[in-house]
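Supplied in structure tokens, the structure appears directly below.
Only a single protein chain was left out; the remaining protein chains are all shown in position.
So that you can tell them apart, the chains are marked A, B, C and D in the order they are listed, and the count of residues begins at 1 in each.
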Amino acid sequence: MIPAPAFLANPERFMAFSRWAAPMFAAIAIALALAGLWLGFTAPDDYQQGATVKIMFIHVPAAWMSMFVYVCMGVASFLALVFRHALADAAAQAAAPLGAAFTALALVTGSLWGRPMWGAWWVWDARLTSVLVLFLFYLAYMALRASLDDEAKAARAGAILALVGLVNLPVVHWSVTWWNTLHQGASVFRKGGSTLAPVFLTPLLLMGLAYMAGFGALWLVRIRGEVWRRRAEAAALRAARA
Amino acid sequence: MITRLEIEGLALARGGRRLFSRLSLTLSAGEACALTGRNGAGKTSLLRAVAGLIAPEAGRIGFGDLDAAEARASGLHLLGHLDGLKSGRTAREELDFWTRWNGGTAEAATEAARRLEITPLLDLEIRRLSAGQRRRLALARLLSAPRALWLLDEPLSPLDSDWRARFGEIMAEHLAGGGLILAAIHDPLPIPARAVDIRADGAAA
Amino acid sequence: MITRLEIEGLALARGGRRLFSRLSLTLSAGEACALTGRNGAGKTSLLRAVAGLIAPEAGRIGFGDLDAAEARASGLHLLGHLDGLKSGRTAREELDFWTRWNGGTAEAATEAARRLEITPLLDLEIRRLSAGQRRRLALARLLSAPRALWLLDEPLSPLDSDWRARFGEIMAEHLAGGGLILAAIHDPLPIPARAVDIRADGAAA
Amino acid sequence: MSPALELFAREVRLAWGRGGGPMVSVGFYAGVATLLPLATGPEPARLAAVAPGMAWIGLALAALLSLDRLFERDYEDGALDLITLSPMPLELTCAIKCLGQWIATGAPLALAAPIAAIALGAPLALAPLIFASALVGGLAFAFTGGIGAALSLGARRGGLLTAVIVLPLFVPPVIFGGGALDAFASGLPWRSGFTLLGAYAAAAVALGPVAMAAACRNALS
Partner (left out) sequence: MSPALELFAREVRLAWGRGGGPMVSVGFYAGVATLLPLATGPEPARLAAVAPGMAWIGLALAALLSLDRLFERDYEDGALDLITLSPMPLELTCAIKCLGQWIATGAPLALAAPIAAIALGAPLALAPLIFASALVGGLAFAFTGGIGAALSLGARRGGLLTAVIVLPLFVPPVIFGGGALDAFASGLPWRSGFTLLGAYAAAAVALGPVAMAAACRNALS
């Protein structure tokens, strides 16, 4: 999913690649999502959770993406900070609102699911709280970038913050193991294989891939937009000074 | 509009120490006065007293037959070391704000920016301006809202020699239009001006 | 100790705009250089680049055969428009702190204060100092911790004429002791100095 | 635009910054509301009991955080000198600054307060009252907080000093507003508390600027 940075580091090559890659990812995302939703909604109801289990196909991939996007942002920030690469910075900046959206989706769907399952919209356990903190990190990143005017400085400050925020990711993932949470433990990616029945696992994984491809498409489009915006601003600056 | 500045027997003290006393000075429309004096003599304090920011220990500061509070409120510009420009805002935001605050028009602001050649810099944040550019922005405020009495504290210092001369022309125009200038300086002013030297005993020369 | 400053083919850019390129300049122990140039030419930026605060776009800044980071860390003084003095602290607190921070001794601080005649002002808060007094306090830092290379940004501006001459003597002594001075100025320096004019195309004269 | 409007716009912009202004306030609020259950333990019953109160405390503290610099920056960079040299009375100028502060930070916070309180478990029916009292309370906080900000001009440590001057002035609105919320939640008459809050805010708006102007003049002289 993370495009080979060395190949795409060249903006021209990136623009050429993303011009056709973005629509392709979008098409894949739609196809996978249709398949996943079909299989998911024809799957039998869970014997414990009843029909509410269907929220899982929306919630779990969104929760995965909330972390995955942050990893992408972290890697891009690292590249931007160490190699001062403008495209990597554009990628980090473009990822933040997407990550925030996935996190918000995970929070909202989890909360909708929590009401029937736990009898409360929200509990302050470690999993839920650490996801909220993740959301706050996305907000803080965007707020920081928005309030620094010098692009280069905003890029580096944002990158430092994104790297600092990486420490929260292990907490999100292992919170269910480290603390005694209401949220259920890992059942898909765990030692000893998944405990989920294949009727649920297949559509879940399909939805996971669909989210991934959808993110890929949106990310590429947003990076392109960012590149265009920066080019336009540079041109305006040159024009103003000339 | 202020047409006269009358300072009579003025004494100023800062932090319990008398800076000078018996300073008298009259300035009429079209005249400039260059205040000189050693560092710490009280030039800045005198300008602030004329602007009404600090109260004199003795003596009187009058503006012809205008009411002092009114004359100060809309008749004078003060330009000091601290120029009141916010480092995080853009030059345009600051110029527009101060122009309107001082009752000037948008056209006057544009014209002032043109005159001081800061038009291409208007979209930069203040903190990115060089010292001379920043001073020119502060000077643009003088032109963007016409007021008769200019109180200038070392107005020339960060300007390059070309701009010192050009600001001299601007001051000369202001005087020709009936303005008054009271400037504290260490370098000579590029316009003819009455020289007043501030000394602790008695005063002016 | 820094005995040479070598600038070769330097190009600086700020905010995406190239200020100057191909600036070369060599300064040896005992030499002073006066940087002139229009407002916004890049004098302040050049001083900050020599101090290592901003990275050059191209070219090299070297300090003889010293390691650049080490030479900068303990070999130079930077004096700018922003003098790093806290308005709420007393002059003594600030002078003592900066002296020790720069590795100077208490005696050197006392001697520097005496030399710049700020001893009676030491217990005042910085905000109460006049512009020239405040600048003298900033200059006292140069003497309180001996460092070879002085980077001075318009050092003379708020000083009165007497103090300009006296600071000239101080600079001459520093040079005589093997120091180097790189000063950005608009008024002529009161000591013999190589003149370098900063211009956008090519560079120096 | 008149100078008054112009000043108002400047204050709002200074408080918001370019882009993302209200988001920052709201994020701050969300953070404060997050810390509380973490610190006190997550039992819903406990939390629900203190939720409306915490929404209040959060409001007061956010006001403190942002008020701190209401006058200080203008004082330190000389803008306050120039602002006083104007036909507009300094009292009005100070009032406009406080009003700008209120619109820029108080209003978004008032919108976020009911959300935070409900997330902590307060009953849904409380939301309108929380919003209304946060709005009125924010006005009181802005105008009393401004007094503290003006008084601590030129002091060595603005931040905490402002807080210490201002906290006693924040006590009555917190009592009135908290009382009204508490009464509403337990089905008691709540109007009197809310009326007192409004009266306090009105008094602050009327008298605060006089004190602020006097404190500013004193700091400048």
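The rule we apply is simple: a residue touches a chain if its C-beta (ideal position, glycine included) is under 8 Å from a C-beta of that chain, and two chains touch if they have at least 3 such contacts.
The model shown is predicted, which means the values in this text are computed figures rather than measured ones.
Only one of C:Ala32, C:Ile61 or C:Leu76 touches the chain withheld from this view, namely C:Leu76.
Between the chain not shown and the residues D:Phe71, D:Trp102 or D:Phe170, the one that touches is D:Phe170. Here one chain is not drawn; of A:Ala120, A:Ile160, A:Ala186 or A:Ala236, the residue touching it is A:Ile160.
Of the candidate positions A:Leu8, A:Ala100, A:Ala143 or A:Leu169, contact with the hidden chain is made by A:Ala143. Of the residues in chain D, those that touch the hidden partner chain are 14-18, 21, 24-25, 27-28, 31-32, 34-36, 38-41, 46, 49-50, 52-54, 56-57, 60-62, 64-66, 68-69, 105, 155-157, 159-161, 163-164, 167-168, 170-171, 174-175, 177-179, 182. By the touch rule set out above, chain A reaches the unshown chain at residues 81, 126, 129, 133, 136-137, 139-140, 143-144, 147-150, 153, 156-157, 160-161, 163-165, 167-168, 171. Although one chain is not shown, part of chain C still touches it, namely residues 48, 51-55, 70, 72-74, 76, 78, 80-89, 93, 97-98, 100-103.
The criterion applied here is as follows: only the chains that are shown with their structure count from here on.
Per-chain CA centroids place chain A at a distance of 36 Å from chain D. The set of chain B residues that touch two or more partner chains comprises 81, 88, 128. Across the assembly, chain D contributes 17, 76 as residues in contact with two or more other chains.
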